[in-house]
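With one protein chain held back, the other chains of the complex are shown just where they sit.
Presenting subunit A:
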Amino acid sequence: MIQIKDLHKSYHMGSNSLHVLKGINFNVKEGELVSIMGSSGSGKSTLLNILGMLDEADEGSYTLDNVPIKNLNEKIAARYRNEFLGFVFQSFNLINYKSALDNVALPLFYKGITRKERSEKAAHYLEKVGLAEWSHHLPSELSGGQKQRVAIARALASEPKVLLADEPTGALDTKTSYEVMDLIQGINDEGKTILVVTHEDDIAHMTKRIVNLKDGLIIDDSTVEQVRAQQYV
């Protein structure tokens, strides 16, 4: 599903140049649940941003679902993001003046889907994350865990190939974190490819494979025995 070869990325700040990714090679097959770990500054967020086409690599190749991702202009990048990817953020990033349902429907709006169909789909995914009753609430009326579920529903709504989650449990307490991980595991069980960036060991062990980053290089890439979050919920 994802092939990355020799990926480099550096940031320039004035005369200083910070080499963040120093040649990443990395493949993800369909249906995998991968966690990317590393201390802050290891380049894990940069990697995720490049995977999410929010940022571009300086060197190296990136293929997503057999489509080479290079020389994107913003218009094509926007379309690819809409078609291929679903994002889950640490701080949820829901639009605060839209109801849960409208938030979930937003990627469908940019996809150009009719209003009626949008509402139906959004309602379906809200139900899937267990928030059907909350569909007309504003984000401010939801708890952190609920917000993240709405965000996951939103990421799923456009039926992406890959779900990218950047510290999805970073702003949640342990119990809620496990609930969210349970949801993510459930989605993965249905066959969705998911990448999770985290620095929490227990969260990482709830995925099937852990990629460890340090100073812009992969130092360890191993499959692990998945811990089901269900048992903690």
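Simple rule for what comes next: a contact is a pair of C-beta atoms (placed from the backbone, for glycine too) under 8 Å apart; a residue touches a chain by one contact, two chains touch by 3 or more; residues count from 1.
One rule holds in what follows: contacts and distances are computed from a predicted model.
J.: Just go with whichever of "ABC transporter permease", "Cysteine desulfurase", "Lipase" or "Succinate dehydrogenase/fumarate reductase iron-sulfur subunit" UniProt uses as the name of the absent chain.
T.: Listed in its UniProt record, the absent chain's protein name reads "ABC transporter permease".
J.: Where the complex has a chain not shown, which of A:106, A:171 or A:227 is the residue touching it?
T.: Result: among the candidates, A:106 touches the missing chain.
J.: For the chain left off this view, which of A:62, A:87 or A:178 is in contact with it?
T.: Of the candidates A:62, A:87 or A:178, A:87 is in touch with the missing chain.
J.: By the contact definition given up top, give the residues of subunit A that touch the hidden chain.
T.: 49, 52, 54-55, 74-75, 78-79, 81-83, 87, 89, 91, 93, 95-98, 106-107, 109-111, 115, 154, 158
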